[in-house]
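Every protein chain except one is present and positioned as in the full complex.
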Amino acid sequence: MRLGVRLWGRLGGAALSLVMVAVLGFFLFRVVPGDPVVSMTRGRPTTAAMQAELRTQFGLDRPLHEQFWNYLTSLLRGDLGTSFTFRRPVSEVILERLGPTLLLVGTSTVIAVGLGLWLGVRAAWRRDSAFDRAATGVSLTLWAVPTFWLGMLLMMATGDLFPSRGMRDTDTAPDFVSQALDVGHHLVLPSLTLVAVVCAEYMLVMRSSLLEEMHAPYLTTARAKGLRDDLVRRRHAVPNAVLPAITLVFLRFGLVVAGAITTETVFSWPGLGLLFYDALTGPDYFLLQGLLVVTAGAVVVMNLLAELLYGVLDPRVKVV
Amino acid sequence: MRVKLCALLAIAMTLGMATPSATAQGPVILKVAIVQQIDSMNPFLAVFQSSTEINRLMYDYLTAYAADDQRVTEGLANRWEPSPDKLTWTFTVPEGKKWSDGQLVTAHDVAFTYNLMLNDEVARTANGSFVTNFASVAAPDDRTVVIRTKAPQVTMLALDIPIVPRHVWEKVPSIKDYANDRMPVVGSGPFVLTDHVAGQFIKLKANKNYWRGPAKYDELHFVYFQNSDAAVQALTKGEIDLVNRMAPAQFDSLGDKPGVTRNKAQGRRFVELLINPGAQTRTGEPIGDGHAALKDVRVRRALAQAIDLDALVQRVSLGYAEKGAGLVPPVFGKWHWQPGEQELRKFDPAAANAALDAAGHPRKADGTRFGLRLVGRAGRAYDEQASEYLKRQLGDIGIPLDVRLVSDNQLNEATTVATYDLAFSGWATNVDPDFVLGLHTCAQRPGADGKGGTSDAYFCDATYDQLYARQLSEFDEGKRVEIVKQMQARFYDQVPAVVLAYENALEAYRSDRFARFTTQPAQGGVIMAQNGMWGYYGAEPAGRAAPPSSRGPALAIGGLVLLALVVVGVVVARRRKATAGERE
Amino acid sequence: MLELRNLTVHYGHKRVVHDVNLTLAPGQTLGLAGESGSGKSTVAMSVLRLLPRTARVDGEILLDGDDVQAMSWGRLRAVRWAAASIVFQGAMHSLNPVRRVGDQIAEPMRLHGTTGSVRELLEQVELPAEKARAYPHELSGGQRQRVMIAMALACGPRLVIADEPTTALDVVVQAQVLSVLTRLVAEQDLGLLMISHDLSVLAETCADLAVMYRGELVERGGTREVIANPRHPHTAALAAAFPVIGDPAHRWVEPVAAPEPLLQVRGLAVDYGRARAVDGVDLTIGRGEIVALVGQSGSGKTTLARTIMGLRKPSSGRVIFDGVPVPLGGKALKAFRRQVQLVLQDPASALNPRHTVLDAVAEGLRVHGIPGDEESLVSAAVERAELRPADLYLESLPHELSGGQQQRVVIAGALVLQPRLLVADEPVASLDASVRGEIVALLLRLRRELGLASLIITHDLGLAWQIADRVAVMHQGKIVEQGSVEQVLLNPTHDYTRALLRAVPQV
Partner (left out) sequence: MSGFLTRGTGRGGKTGFLAHRAGVAGAAVLAVAALVAVIAPLLIPADALDVTRVTAAPWQSPGADHWLGTDHTGRSVALLVAQGAGTSLFVGLTAAVLAVGIGTLVGIVSGHFGGLLAGALLRVTDFFLVLPALVLAIALSTVLPRGLGTIVLAIGLTSWPSTARMVRAQTLTIEARPFVERARALGGGHGHVIGRHVLPSVVPLVLVNATLAVASAIVAESTLAFLGLGDPTRISWGAMLHQAQLHGAVPQRAWWFLLPPGVAIVVVVLAFTLVGRALEAVVTPKR
């Protein structure tokens, strides 16, 4: 009974956050001066009537409160308005770019999680060893590296080895294998960039999380039972220490999508991050607003998932 | 251990995917970098320059501009005749031109397109300005189009409206919601749109039915780039074949690249510095908060005189520009105007100082006269750099500048509601100068509510307006050229804006893959962003020898790294296994 | 079976165990007593070589004749748990929180190839078999400790080391766990090395007793004998710290004539959400009287104390101080708090680690804006709390003081406001045995000299016997029995009081 209440509380909190995101998204981009229609039509033979027509098409001629109401009601239908730049529903544009971002972020996350957690466990288990010092030092340095700069450096350093932009070549054979290989080839540098930065964070988190557990009495119990060192680590220390790290991974996944903005920009990877950057020139307010709502919404949902997952993984926490 | 294996596996997969994709003897493809987004493939809605350019490849206009000298030439119509009162124009669409799906192009297609725009407000979104003066359009037979205008219109041969096939578009229920993405898209131009992935690429195939004959290669791909920097890099790597809109430094960097040929062309663009002349609405109400001193033409002239245009060309554009003068760039030779000896304002800070003193703005104790705001676009290299020079040059005559670099929207907002003293602006001009001249008439100023204006510089001058009206109905081209030049002279004299430079269009292409491109005009012309499709249509591929694939070494290195990683991993694992029992 | 020869352990330059010699024969039960920091746990851990790497171990530890120190890791792991196992203190943390207890019990069995079933082991420790599927946090403290015992017995070791197995437990539960442990040890004829600071616990379970003091073994002998005739003064202090209820020698309080009431609690009830923590309590404390409020943890005694202090709002009922109802807020409450002072269980946490003794003691003065020379007032209070000379201590930070000194600072902080009633929540529970007596004596002296009344909250019936005039026994939010100490502790009328008394280990 109480547990159910708690679950509803979490869901309610998430829902409230989503509403706040939506409201923030609207007002953040509506309080600014400037007429997007003028920007759109600049440099073309345009009459005042044509501008008015565009304004009507985008619903910009209504009073603010009416726009807000329309925005909310259409949001409920999954309609995020129409992009100035693409002349298409924002939701459609975003959906189209979701795939590449998920591919990039997904690949990077999988690699970064695997590598980061493994490095973190090793470093913490042999605290202050040469390995620990090296791994921690490198991670701290990578953590300090601006993502975009790393991308630019990689691009300059690898020269002609990898394509400089995009997700695929236009002249690749249409069969699945060639296409997949082509995408993979394009994926190397951007995912490497993301992995380097994200992995460093996971490593540091896993390390400190395991260090917290290092002196836990139950590890002494396990040793006293006669368990081998690596079994003590694998069966006892890591399952406890990995919980906060896993939660972080979930939380970060949402944030990594946001963090992909610079990576995608540097490598022209056609995902949400690049879309975000494109929306900045203009700026395309409806698109920005849609992206803000979608990314923040995704993070809220991921957050909720992380909490629920934590409840499943950690028997001490009961959420469901 | 398991975790490590997983990690290794992931790396292996990533590297494994980095194998070359086989493109042995495929079609010949011209790959072009585009930097601007495509807003729509629907020619009635598309307003971005990039979209317009691609629409131009898909659909012919009624008339076209010749590649060599930009004179009006055959489009879908090959003959045209105005009535003596210049109110009725008769165009003839010759027999034998086909749509890409094999259907014949008739006068009915033309009439359908124009009537659609006359009847449907949405259809006028992109090109409505061309038909505002139309009274009616009719096609009495398959070959003849008759357009009646409300008033004589001199630009009837410059109707930049893509003509769409009636048999496709009459089935379209709502223009507004039609994305025009039913591939392949039926058109009459030299290329047919076959694929479009937003933000990634656009693919077109040569139209075998094109009435001038198909292009000399098979496919034309536009590849989307984040910025010209990435595009230039891709060009040097051979990933793409053609790039334009390069920054001067990028252009220079390609100077010694083998297999790359550069094209420094006269551009259609000019950049200008707006000087707020005391902005007013259409009804004469003051609007905005421009500095009062600028209402005085003597002050504006003094400012213009204090700007060293040569320095801007040399230092900001690195020489890839021509010094600014009139509103029409020199690429449109006959319309272009250069000030004569006594009209010319030479760079002369001393004279500017004197003029300002005379105009009643003496220097104050701190050496300044009055401060001005300069608004520019953040992220546009020209604005960022030129503002530094302007700051110094105007500072020298006692006018400190407060430079504000803002977003596109904010810049437009500032210029639209006239909350600027000085601002950067710039336009791309068309073959017919009507549009760029029309920007400066009194009627373009906003209405009483501050909306609906399309004025560029808030210029309002009776002399200029009279000249504008005269050139609009002057059908003798020689006389019209004269009037247009007078207008530019008037504009230059009144200085609501200083044309700073005509920037060169900087382009480069892979000459190892494409031997020749058709430029417009023939001498010093551009390949991309033409008033036509010649650049793409006329490209001639070089011998079929494909450049060596750059992926071989990548594969080898990737493989080696992978192998090394696996070996190290296995060795470490072995050693750890062996000693696992003896550690705690 | 187990023999320690000249065992010496250093952490860095600090010697924690010095030259300990000890033998334990099969089936023998040996108690190892000592205060915190005496090195007794280090000895226990060294048996299975579980000390952290920073520890330097000298001497020999022979387990069934083999030197543990000299074993290869592989051999050592085979010996661990199979030859000797450990029941750790604080089972909450010594069990892996994210694995089911059944798995944890079974783990060493699989590892060492022992036959047997988790079910049987759980039955042995009187736990239902389905508890095997529980996670540690789903069990009560006593159940967890039983799981630890079951786990220790999983591989049939001949030696079990129990390190403070009952420390955090309630008296009643402690008695149950101890009985399980002693029964199993007797049944299976195991060797038992039991470590505790509590002599009474060891007296209950072990035939022999060894006492450690500052890393050295100071006494060894039969339990009865050692307790009855301690040879080392420290052993005597340890023994004295656990008063024997009913023994007049351990009753330090002088009887007083029935005083006028100072504080009266009338029908007090406190709710936590839906749960009723204090349920209609009536209690009276006379001027200068010491009243002990005893009960198990969770009986509501701490809540009652908080409510008396005005730190919690009662749901119903009143507190009357000196004839005037205690207000619920405002200046009057503040004034009341000057008269009644709180002394908390753990002096280390009752003092802000950043505040010097002067700051800590003067805090009350500053809060109430009491005029006068702050330093001399503070010095007086500190000296009254028997920290002499005060100047030595005023600038010290809490971590530079011992536990007993810290508690004196807390008491001084209370005294400085010249209160009339002291509410002391487990005032000696966290103190080492040797200090405990001194604090008790101090409280009594304050009563004698200042006429200070006290409400002592404790789970320790022995303390009540030692110090209180009257005892109130609290159970499930209600006071089930109250009266004079002799009356309640020697002739209890309520079942619960009897159960409490039965559970007290007897020396």
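The letters A, B and C name the chains in turn, as written, and every chain counts its residues from 1.
By definition in this document, a contact is a pair of C-beta atoms (placed from the backbone, for glycine too) under 8 Å apart; a residue touches a chain by one contact, two chains touch by 3 or more.
Keep in mind the model is a prediction, meaning the values are calculated, not measured.
Across the complete structure, the visible chains that the omitted chain touches are A, B, C.
Contact with the undisplayed chain is limited, among B:Glu384, B:Asp493 or B:Asp512, to B:Glu384. Interface note for the absent chain: among C:Ser36, C:Ser72, C:Asn352 or C:Thr493, the touching residue is C:Asn352.
Touch with the chain omitted from the figure is made, among B:Gln250, B:Asn353 or B:Gln488, by B:Gln250.
Contact with the chain that does not appear here is found for just one residue of C:Gly141, C:Pro157, C:Pro314 or C:Gly364, C:Gly364. Screening A:Leu76, A:Ala130 or A:Met156 against the full complex identifies A:Met156 as the residue touching the chain left out. One chain is missing from the display, and on subunit A it is touched by residues 13, 16-17, 20-21, 28-29, 31-32, 140-141, 143-149, 152-153, 155-156, 215, 251, 254-255, 257-259, 261-262, 265-266, 276-277, 280, 283, 288, 291-292, 295-296, 299-300, 303. Residue-level contact of subunit C with the missing chain is found at 11-12, 309, 311, 333-334, 337-338, 341-342, 344-346, 349-352, 354-355, 360, 363-364, 367-368, 410, 413, 417. Taking the complete complex into account, residues 227-229, 232-233, 236, 247, 249-250, 253, 311, 315, 378-379, 381, 384-385, 387-389, 391-393, 403-407, 410 of subunit B touch the chain not shown.
Methods note: only the chains that are shown with their structure count from here on.
Counting only chains that touch, the fewest steps needed to get from subunit A to subunit C is 1.
Of all chains, the one whose CA centroid is most distant from that of subunit C is B. In terms of their C-alpha centroids, the spacing between subunit A and subunit C amounts to 51 Å. Between subunit A and subunit B the centroid-to-centroid distance comes to 34 Å (mean Cα coordinates, whole Å). Measuring from the averaged C-alpha position of subunit B to that of subunit C gives a distance of 83 Å.
For subunit C, residues touching at least two other chains: there are none. Annotation for subunit B: residues 581, 583-584 touch two or more other chains. Of all residues in subunit A, only 32-36, 38-54, 57, 84-88, 93, 96-97, 107, 110-111, 114-115, 117-118, 121, 155, 160-173, 178-185, 187-188, 191, 223, 228-230, 265-266, 268, 270, 274-275, 277-278, 280-283, 285 touch subunit B in the complex they form.
On the subunit A side of its complex with subunit C, the touching residues are 216-218, 220-228, 235-236, 239-240, 243, 313-316. Of all the residues in subunit C, the ones that touch subunit A in their complex are 45, 48, 50, 76-82, 85-86, 88, 90, 93-99, 107-108, 111-112, 135, 137-138, 151.
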